[in-house]
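What you see is the complex with one protein chain gone and the rest in place.
After this line comes chain A, so read on.
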Amino acid sequence: MLIESGSPVPADTRVGISLTINGETRALQVAPWTSLLDLLREQLDLTGTKKGCDHGQCGACTVLINGIRVNSCLTLAVMKDGAEITTVEGLSALAAGGAGANGLHPIQDAFIAHDAFQCGYCTSGQLCSSVGLMNEGHAHSRDEIREAMSGNLCRCGAYTNIVDAIEDVMQAGTTPAGAPQGAAR
């Protein structure tokens, strides 16, 4: 059913929403309790975004909503009706100077160059969070990058190389332009 301002959608009813995911606008039917994370993984088969803790503690589910990084596990898809979502699958298309030789976003290339992951489970969240951090523009020094990345846990302990990778991309000035701003968060 369609959402009408002020009118309750009964429990157990799917509602129609529109989301632009990695550049593609989709009309979707979702149950109101579906997290954005579960929508991406279970309904849309975009399994690059990982479910770690499912409680906003680990950051593995980090995606960009209108260019801003958030935990998709603590986001109801229905509340983001109209938003632009970028997942790890869509990062390369965000690269300002186009994707690199192997079709990746500069931060992805930098993660490979700096050996910034081991098991890889946290990596898609780390990548989206890194792009979010650069869009925000508040972190400049190494200490500031570490602080601003504290919402992404890496149990393998690749933190040093992750910071190296982010620093590298920031210094190279290939900071990507964010997705369009200003839509509903």
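Here are a few things to note about the model shown:
One rule holds in what follows: a contact is a pair of C-beta atoms (placed from the backbone, for glycine too) under 8 Å apart; a residue touches a chain by one contact, two chains touch by 3 or more; residues count from 1.
As a working rule, contacts and distances are computed from a predicted model.
A single chain of the complex does not appear, and UniProt lists its protein name as "Xanthine dehydrogenase family protein subunit M", one of "Sarcosine oxidase subunit alpha family protein", "Thiol:disulfide interchange protein", "Branched-chain amino acid transport system permease protein" or "Xanthine dehydrogenase family protein subunit M". Residues of chain A in touch with the missing chain: 3-12, 15, 32-33, 35, 54-56, 59, 62, 68-71, 74-76, 78-79, 129, 132-133, 136, 138, 141, 143-144, 146-152, 184-185.
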